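A protein chain is absent from this complex, but the other protein chains hold their places.
Read from first to last, the chains carry the letters A, B, C and D; within each, the first residue is number 1.
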Amino acid sequence: MELILGDVPWIVVLIILPLTGGMACFLFPAISKSLGLLTSLAVVACVWGLGWQLEEEGAQRYAIGGWGAPLGIDLYADGLSLLMLVVAALVGLGISVYSCGYFSPDKANHFWPLWLFLCGALNALFLSSDIFNLYVTLELLGLTAVALVALADGAEALTSAMRYLLISLLGSLFYLLGVAFLYHSFGSLDIAILAQRAEPSPAVWAAVGLISTGLLLKTALFPMHFWLPAAHACAPTPVSALLSALVVKASFYILLRMWLEIFPMVGTSFAQLLGLLGAAAVLWGGIQALRQTRLKLLIAYSTVSQLGYLFLAFPLGTSLAWKGALYMLLSHAMAKAAMFMAAGNILVLGGHDRIAELSSITQRLPLTLTAFTLAGISIMGLPPSGGFIAKWLLLQASIESGQWWWGIILILGGLLAAAYVFKVIGHVFTQDEPTRQAGTLPTTMEWSALVLALVAVLLGLFTSWPLAIMEIGSPFGTGHSG
Amino acid sequence: MSYVYLYALLGVSLFVLGLNALIVHAHLLRKILAVNVMSTGVFLVLVALSSRNEEVLPDPVPHAMVITGIVVSVSATALALILMLKVNRATGKNELPDRGRD
Amino acid sequence: MERSRWLLPLLLMLCLGLGYTVLSMPEPVEGLPEMLVDNMEVAGVSNPVTAVLLNFRGYDTLLEMGVLLVALLGVWSLGGIPDYRESSPGLVLDIMSRQLVPVLILVAGYLLWVGADAPGGAFQAGSLLGAAGVLLLLCGWRIGNRCSGLPLRFLLILGLGMFVVAGTGLLLIGGEFLQYPSPVARELILMIEAAATLSIGATLAAMFLGSLPGGADK
Amino acid sequence: MNWNTALPLLIVASSLLPGLMIFCLPENRVVTRTTLNLAGALLKIVLVGGMFWGILHGYHFETRLVLLPGLDLVLRSGPLSMLFVTLSAGLWLITTVYAVGYLEGSPYRSRFFGFFSLCVTATTGVALAGNLITFLLFYELLTLCTYPLIVHRGTEEARKAGKSYLAYTIAGGALLLLSTVWLYTLAGTLEFTERGFLSGLDASLHPTLMIIFAMLIAGLGVKAALIPLHGWLPQAMVAPAPVSALLHAVAVVKAGAFGIVRVVYYVYGIEFSNSLGLTLPLAMLAAATIIYGSLRALFQDELKRRLAFSTVSQVSYIVLGIALASPIATLGGLIHLVHQGVQKITLFLCAGNLAETLGIHKISEMNGVGRRMPWTMAAFTIGAFGMIGAPPLAGFFSKWYLGLGALDAGQGWVIYILAASSVLNAAYFLPILYTAWFKTPPDSWPAERSFGRKETAWTLLVPPLVTALLTLALGLLASAPFNLLEWARLIVSRGFAQ
Partner (left out) sequence: MEALTILNWVLDGLLGVSLFSLAWLALASPDIFKAIVLFISFGLLMALAWVRLNAPDVALAEAAIGAGLTGALLLAAFARLEDISIGASDGEEVQSHIQHDSNEEPK
């Protein structure tokens, strides 16, 4: 068993598999559902294989085409990318199971190829260590995400898809200009080599500004978040779960990777700015979520708020803060996907997702309700959940580094999250009798939401495994502390 | 100050021109044109800076990057145009409803 | 116009900043070109740009073929665009296209072949094929229903598929992914480029058409 | 998995597993649900008894699960945790029997009993917690499990009460979390140790330690219903009787008081907090709450609201006993923790009986109810006299030791507080007894349900009688072997320096 596991280049298989799966679904639309599910399972197995390999030999660098770093393109897999791959694989599997029951046949033919290409783009993005290659994967990710959002036929969905496309293109262009500056001042596109050669100069300052603006546009951090709620709320449910849990995090991952390797010498003033924007996102997202009357919009604004947490780790900078941010990313991905699926179930059965009239629908969906509550617990950061552990690590990092005000933001964010989650849950304990809406929900849709929510809660109890993954190749070892 | 920097500056100005047009104009087709102009600007910067010292052959890597970029931008434009037509069909207007900023 | 009050100065500042950065860009101490030159003879093609595109950074081109295919998938999933109205082609267009299309295809073939040693290559040839396709579509030609199903789809994924098959094939015979053994590199690159040209042409033409040809599975 | 490490976990799991199973039970499976409930309760009592036996024979029980590097979840059987765990285990059995009878025929019972068992799991977790993070985990879990019980009825009023309950407790929980993390960064450990682990820190940190103490007490004070954080308790009375009986008399409120005991004794240490001058303000706050609670109770016409305000004031006895830095006062506080629990649950169960059988909610409707339901009112009277502190009953001992402790600690003013509160207790309990026994009953009760010859269903009658007998026993058999006083003395001796 070790022999086979040992020398199979899982790192390449992880990228090729979803692409081939996507092409197969495109060629044979009739069997696209089973092919898609099979590919998702295979991706989970590959991630497990890669994890096993990384456990054995630490961080892994794979030169495509055998040319080596400056000339060719390298794939690099360490703890940080492995964790993102695990998130993408698990949430991806949940989404594949969910969308088996969700799409009407003719929509499914379009959904599966696009979804598998998106999965391939995600894996390629998490594994690549070449900044131009990241541009191409970002573009591939953006186009597939827009096409998936546009699958829902409402005027709202199409306009939000259009706005999302324009923002995505704008972000990519900013990023590309930043890449141009970096390449022409240091002569290489590989992150590791750039990390050695980079020293502060006007070109690097401009590159930092451009790349960060481009990536913040795509991550929808506070001032540039206006496109996210509409896009995530009007998209078909598995797509909005996908967007909130994975696509938005991919650009955050690139910013984090760049920040840890190429920009450590950037002054703390820029980090403080990111922290401030993150804090504003947490508060603004929470308040907006509280004011929503439609469930999916509430969850979308909750994403805007939760993304703010991730940026609080930048001003802190210690490896503990990065671990906290990554743990928040992991548990938020699971919980948010479960929440969107639950909202989707309510929408499919009840026909609407107005929060005020939820009670009669939720009476008939006990599993979905439990999934929503468990996911809500993780979003709020209450103890038995991954969200709590992440909040604990971030709080500890903020107090240890003396910048306790980020801790206050965390607490306020938690209170706001509690307010809008219980606003929804409060509608469940009423005396209305269940709705007489005809039709039942395929059980796979309810169970996939519940399983993802359970994973989010169990992350609160079994923390040693994810933390061990983050340690491989010590991605944060180089992070400047304090 | 060889002529290369002239083109690089032109690239930067095209980038900013496109950004301004993207923000100011509401019509979706104009926004797509603006995005194309911006990408041409970025490609101009990429290629111009690659042949700074004349005596040696220009660096081919940016050229490859630009060709890839052009193909990516044409596919993005195609998708954007079709999406614009669908938006026009669904909302009857050629603009995004609430004049979304850039 | 309250917005232009703060927009223009901001953009001008951005322009000046970027301009200054571009002008003050230091020369990279060790750039890529030197490394490229001494690797050229192993690369199998003598045109540096094609070498970079297909050999050194072949993975980029693979993903970029994916981008093209995904864009087409997105266009088809949107669907619902009324087909291009069936106006009978004017006399001039009809005659012109009868002359032009074969020339376009010939030039595309030439560009593909010459790409190894002189400027040219898969993308330029593919776009010419696409132009030929657009001309045909303008003249009202539509792909026959019989082969608008699987054969068209196979043609569309040919580019990316060939890349992936070649890459994994090379992987299986012991090298790294997409590592062309130097004696056979030239032929391999040509094969991949040919497949890429065909699928780029088909994809660009289909994108011009906008919706599923013949609305097969609407 | 030998017994030493497994027992605490088993005790917590003994109500968790039945709870989860009950959630999955369809509504009509009444028999399975009741058997699961009772089996869980009995199993827990047996396990607690086993732990008692183990401790007497010198065994030490501790379950340790690694949560974070350097921080793990600990369930440990210390003397103090045994006190609270026995209290909650015993009263859970009694209240389950009562709840089965009380909720006969009402909807959503699977959901109710599921959350009911989860609540007790959280309470036992709070009791057995070996360090501050485990305590915090179960403390927040308690909030999550009690919310559905408060809003169980689904009426508009219940949901409003639930909303205010959440507002208080979630905010309190957030404060607790912030202070726990701050403490962890300063002290490096959160393990409960006999005389507190903070005394070793250098003097420069003392001001921050005082701020943290204030935040901890505020976080815990929400559940311990110290003023001004008690607002949610009277509103939560809209919940069904077993909920207000077990939760608001025993589980939730005691968790807050228990937390304050843990913080003062096992985090800061009584001498260190006294030297920081923290105990006096706490004692004053407790005294103010005692008086305020009793005053508000005077003017409540609704029976359960009056009992709620009485709980607000009674819990502060415990906090007062803790805050007075003398072993005897602490002894009084600890035994009051048990006495108040038993007495208050009797009163609430009787109130539930009156509401369920005769539809009485207001004291003004209780004229001559003693004749109609003699046994229930007898239990109510015993409970009321225990609260007032009449000699043979349990309440007397706690007030007696509190008074002695106050003198020993040189805090003379506490005696006046105790005296005044006893008078006020009498002032709001005796009128109830007078109306119940000596006034002429009205010709018809608001919503009478006849149970044949008996005054009410046996499942509703037996629990209050048992708890009333328990109040009597705790009072009369105060010096018997294995009694409560002995156990409390053991705890206190470990807590103080001598």
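Please note the rule applied: contacts are C-beta pairs under 8 Å (C-beta built on N, C-alpha and C of every residue); 3 or more make two chains touch, one makes a residue touch a chain.
Nothing here was measured: the structure is a model prediction, and the numbers come from that model.
Participant: Considering the whole complex rather than only what is displayed, give the residues of subunit C touching the chain that is not shown.
Facilitator: On the subunit C side, contact with the omitted chain comes from 47, 49-50, 79-82, 84-85, 111, 119-121, 123-124, 127-128, 130-131, 134, 204, 207-208, 210, 218.
Participant: Can you name the residues of subunit B that touch the chain not displayed here?
Facilitator: That gives, for subunit B, the contact residues 3-4, 6-7, 10, 13-14, 17-18, 21, 25, 27, 29-30, 32-34, 36-37, 40, 43-44, 47-48, 50-51, 58, 63, 66-67, 70-71, 74, 77-78, 81-82, 84-85, 88-90, 94.
By definition in this document, only the chains that are shown with their structure count from here on.
Participant: Looking at the contacts, which chains touch subunit B and subunit D alike?
Facilitator: For subunit B paired with subunit D, the chains in contact with each are A, in label order.
Participant: Which two chains are joined by the greatest number of C-beta pairs in contact?
Facilitator: Answer by contact count: the chains A-C.
Participant: Would you mind checking which chain's mean C-alpha position lies nearest the centre of all protein C-alpha atoms?
Facilitator: A
Participant: Centre to centre, by mean C-alpha position, how many angstrom separate subunit A and subunit C?
Facilitator: 30
Participant: From the mean C-alpha coordinate of subunit A to that of subunit B, what's the distance rounded to whole Å?
Facilitator: 28
Participant: As a quick test, compute the distance in whole Å between the mean CA positions of subunit C and subunit D.
Facilitator: So the centroids are 73 Å from each other.
Participant: By residue number and range, which residues of subunit D touch two or more other chains?
Facilitator: Not one residue of subunit D touches more than one other chain, so the list is empty.
Participant: Check each residue of subunit B and list the ones that touch at least two other chains.
Facilitator: As it turns out, subunit B has residues touching two or more other chains at 15, 19, 45, 49, 61, 65, 68, 72, 75-76, 79, 83, 86.
Participant: Judged by the touch rule stated earlier, which pairs of chains are there in contact?
Facilitator: Going through each pair of chains, those in contact are A-B, A-C, A-D, B-C.
Participant: Flag every residue of subunit D that touches subunit A in the complex, lowest number first.
Facilitator: Of all residues in subunit D, those touching subunit A are 65-69, 136-138, 140-141, 143-144, 147-148, 151-152, 154-155, 158-159, 162-163, 166, 170-171, 173-174, 177-178, 181-182, 184-185.
Participant: What does subunit C use to touch subunit A in their complex?
Facilitator: My answer: residues 17-18, 20-22, 24-26, 28-32, 35-36, 39, 55-60, 63-64, 66-67, 69-71, 73-74, 76-78, 150, 153-154, 156-157, 160-161, 164, 167-168, 171, 175-180, 217-218.
Participant: Show me the residue ranges of subunit A that touch subunit D in the complex, using the header's touch definition.
Facilitator: Against subunit D, subunit A makes touches at 377, 380, 382-384, 388-389, 391-393, 395-396, 399-400, 407, 411, 414-415, 418, 422, 426, 429-431, 461, 463-464, 467.
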